[in-house]
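One protein chain omitted, others in place.
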Amino acid sequence: MIPLYWWLVVAAALFCIGLYGVLSRKNAIGVLMGIELMLNAVNVNLVAFWRYVTPQTLTGQVFAIFVITVAAAEAAVGLAIIIAAYRRRDTVIVDELDIMRW
Amino acid sequence: MPTNVVQIVVFAILTLMTLGGGLGVVSSRNLFHGALFLVLSFAGVVGYYVLLDAGFLAAVQLLIYIGAIAILILFAIMLSRGLMSQRQSQRNEQWWIALLVVVLTFVVLAVVLWQVDWPVASDQALASPSVAISQLGQELLGPYVIPFEVASVLLLVALVGAVILARETET
Amino acid sequence: MEFFFNLVPLIPLIPLLAFAAIVLFTHRNNRLSSNIAIGGIALSTLVSWGVVLATILAGEHVQVEGWELPIPWLPTGTTVFNTGFAVDGFTAAMLFMVPFVCTMIFIYSQGYMNLGQPNQDPRYARFFAYISLFAAGMLGLVVADNLLLLFISWEVMGLCSYLLIGFWSFRDRDNEQHIDEAQVKRARAAALKAFITTRVGDVLLFSGLALLFSYTGTLTFREIFRPDMLEHLGSISLLGMPAVTVIALLAFGGAVGKSAQFPLHVWLPDAMEGPTPVSALIHAATMVAAGVYLVARMLPLFVAGFETANAPALQWVAVIGAITAFFGATIGLAQDDIKRVLAYSTISQLGYMMMGLGLGSLVAGIFHLLTHAFFKALLFLGSGSVIHGMEHGHHAAGAHGQTSQHDDGFSANDMKTMGGLRHKMPRTFWPYMAGTLALVGIVPFAGFWSKDEILAEAFQRWQESGALGLPFWVWLAGTLGALITALYMGRQIALVFWGEPRHEAATHAHESPNSMTGPLMVLAVFALIGGLANAPFLGSPLHHFMGGVHEASEVVHSATVSFNFAVAGLSTVVALLGLLGGWAIYRNYRAGEVEPFQRWLGPIFTLLRNKYYVDELYQLVIIRPVVWLADQVFNFDNRWVVDPLVNLVGAVGRAAADISLLFDKVAVDSGLVEGTAKAFNAFGGWLRQTQTGRVQNYLLVVAVTVLMLLGLYLYL
Partner (left out) sequence: MDAIVLWLTSLFPQMAVPTARLIVHIVYAAILSFVAPVVLVVAFTYMERKVIARIQDRVGPNRAGPLGMLQGFADAIKMLTKEDITPAGADRIVYNLAPGLAVIGVVLVFAVLPVAPGVIGTDLSIGILYVVAVGGIGTMAVLMAGWSSNNKYALLSAFRVVAQLVAYEIPMVIAIIIVVLTAGSMRMGDIIAAQNVPFLFTLPVAFFIFFVANIAEIGRSPFDLLEAESEIIAGFHVEYSGMKFAFFFIGEYMHLFVSAGIATTLFLGGWRGPGASEASILGALLGFVYFLAKTVLLIFAMMWVRGTFPRFRIDHLLDFGWKFLVPVGLLTLVAVALVLKLPFLSSPVLQWVGLLVANVAVIVVALAAVSLAARRTRSVALRSVAGAER
């Protein structure tokens, strides 16, 4: 089997890529995609730990399912917010959505 | 357990898909392409799950991430099309700090993960993971029934919230 | 009779269902709503009394060990939160009192909120929904077999208290002209104050519970109080104390907040802004007693690891109780508002209960809790009846045209405007007297027996230790408190019921409806005979009934304190002296005079009248800085950045216009203004760089911080 460390590093890499997307993307949808990547990295971690550390109990998979649920809800609400903001302010660029600024 | 060559090759391909897709997501200028890269990355993760003997999760990943979330994102991109001209930069001005931070984070994580001695289960346990979906169902409706119900409430709330947010304001 | 135990879960459930029914279905129908609420609580009372009877008949077995119904609840992964219901002698004693007092007050409320009258409260149904929910919370607290359910009920009560104190915090401008704007504001402030102040205690309590759960993995009383569990808790050291003491003190923090003990007592007097039945129910009889109940329930934790006489947690309880008992009573001496006097009296009496518990005597504290609930509810309801009568008198006076409409100074609560009401409202007066005598502690009224037991306990402890230690001071505070209690009650009844009417309203006051005076009579009976429950000459029945509930823990022991004629005699003499003195001094008080006490005590009286300036202290030390900070943040641009700029523009314009005439002044002015503006502008400009309004910026900061923390954690 593939060593656990590989999975963890891959997941960490995916997480970092997602984080970079969240931090550097101008477009709100791009930010959302970054978040999805991060959540996926978390899931890979959970499943890898399940498979390697506690293969007899399904805790890891159960948690992954909950993460997926949350991701689905988050995507729906996030995109709804983006669409609403787009309608009101004609932009999906995060930097321009700053009416809360000082 | 011995490492199978086929497994390594498959893992490498999947990693290429996943991380390559991820990089595509954060670097492509065309947002639509970014979303397609996201799909590629999700597909890689599906493969990961299959490789990790989590068939049910693989199907769920396919169904929800590719079948629902990615399509939703593509849809949103098409709805807001024409705003983001491809000539203008897709990165904000802090991207280089972000890159620095992210690379540092990765290095730290990789080092830490390497140093930890993970309590990997015995070979015997590794050889026979519990993969029955019925057991998953029992777990979800047994010990995890409260989180399960909370998740259902969350989905309902998200559904209603998304509808209200995205609805045209009737004025 | 065992059958009744199976109905225990219904006791809190019935009022809860009544609440749901009112909120969901019947809220449009006022009469039906109030009847549902009353019916619910009455049914609950019947069940409760059935349970009490069953407990009595079941004998020592149930009274000490208790009956219980555990319910596994909320399985989450590997952790399961258990909840459930339990009844033992202690619970049964509470179950006798709580639903019954609730019922009386519910019936009273129907009249007080002017059912069917033209000035009926527009949120009438809502009021009954709230108090039903409250009753559910209080009863749930009593029958809970674990701290989780207890805490949930505790918070439900806190919420209801908030809602009910602020019941008149908004008004319908068209229908409620009788509620003035100032009152609305006061109600809002009082509700907030009560909620936030008790929250301080609740946070402490919650951290105590979390600590307890993390050590023991359970919140069920029976399991916590197992001797081995207590020993285990005692062996862990935390902050230089045994963990069990820390937990006990944190729980006591919660009780201090809820039971309005010093220094968190400030919310209770303000809580009198709520409707009077609420004051009687929540802020005299039941909810404030919940803190005492909690301490009593968790008494083994307070004692564990020490001798009863020198357990530090217990000593804290005694000290705080004694301070509160004395200190509350003295403030009550100088208040004019009839309900505030009673509020401070409540604080003081709660202090007595804490004193009793702090001396390690479960029965003394709880006995006083029970009798106090009856006579204080009676006093509050009586004062409500008086206020009601005064308000009607005021209306009547206005209607007769004898006085100018709504003269500003009038307050129906002010004792100085009353006087001579004993002839006008005899059916309020006599129960009120019974309540007063009970509170003051005159034989054979209820308060005499219960207060005496606490004092006797303290006295005996003092005699045992033989030194002027804590028991002595507790006893002294208690006895002096009794004197002052008698004084302010004498003052109150003299001002309200004797003398001449000092206002037209008092002249026109008339008796309240039967639904209000009826409960007064019933409660008066209990104020008279309630003390028999634990009277020494009957062999202290209550003591045998509930004294043993903590025996299983092997740390709390109960021994009967023999009746001490010296103590009882002294306190009776003191009480009589105080009562007659207060009555004699104020009997002939006339409107506009300087109060006798004010003449004699001078600055001390002012200190008392201003409640030792505790509120002002809090205002200065806590509230002002917080509000100031909030204001600064808010004003940052408004005043410091924008305004100077505006000033600058104005100054420049004026300079151009008046350059020849006011050259000097303008130069100075614009120089100063411009300078100030520039300085602040630069400062603000520098500061606002951090507030970019860009999510990703903030997130980047978060990421960097996490990274740095990670680095610190790993490599340092």
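Order of writing sets the labels: A, B and C. Residues in every chain begin at 1.
Going forward, a contact is a pair of C-beta atoms (placed from the backbone, for glycine too) under 8 Å apart; a residue touches a chain by one contact, two chains touch by 3 or more.
Note that the coordinates shown come from a computational prediction; the quantities given were computed from them, not determined experimentally.
S.K.: Among the chains you can see, which ones touch the chain that has been omitted?
M.R.: B
S.K.: With the missing chain put back, one of B:10, B:62, B:97 or B:120 would touch it. Which one?
M.R.: B:62
S.K.: Taking the entire complex into account, which one of B:10, B:23 or B:36 touches the absent chain?
M.R.: Selected residue, touching the omitted chain: B:36.
S.K.: Name every residue on subunit B in touch with the hidden partner chain.
M.R.: Given the touch definition above, subunit B has residues 30, 32-33, 36, 39, 55-56, 59-60, 62-63, 66-68, 70-71, 74-75, 78, 131-133 touching the missing chain.
FYI, only the chains that are shown with their structure count from here on.
S.K.: Compute the distance, rounded to whole Å, between the mean C-alpha positions of subunit B and subunit C.
M.R.: Inter-chain centre distance comes to 52 Å.
S.K.: Could you tell me the distance, in whole angstrom, between the mean C-alpha positions of subunit A and subunit C?
M.R.: About 48 Å separates the centre of subunit A from that of subunit C.
S.K.: Find every residue in subunit B that makes contact with two or more other chains and list them.
M.R.: Subunit B, residues with two or more chain partners: 92, 94, 98, 101-102, 105, 144, 147.
S.K.: Which parts of subunit C, given as residue numbers and ranges, touch two or more other chains?
M.R.: Only 77, 694, 696, 700, 703 qualify.
S.K.: Residue numbers of subunit A touching subunit B in their complex, please.
M.R.: Where subunit A meets subunit B, its residues are 1-10, 12-21, 23-27, 29-30, 32-34, 36-37, 40, 43-44, 47-48, 50-59, 61-62, 64-66, 68-77, 79-84, 86-87, 90-95.
S.K.: For a test of understanding, state which residues of subunit C touch subunit A in their complex under the given definition.
M.R.: Going through subunit C, the ones touching subunit A are 77, 636-637, 688, 691-696, 699-700, 703.
S.K.: Provide the residue numbers of subunit A that touch subunit C in the complex, in ascending order.
M.R.: Contact set of subunit A toward subunit C: 19, 22-25, 31, 59, 94-95, 97-102.
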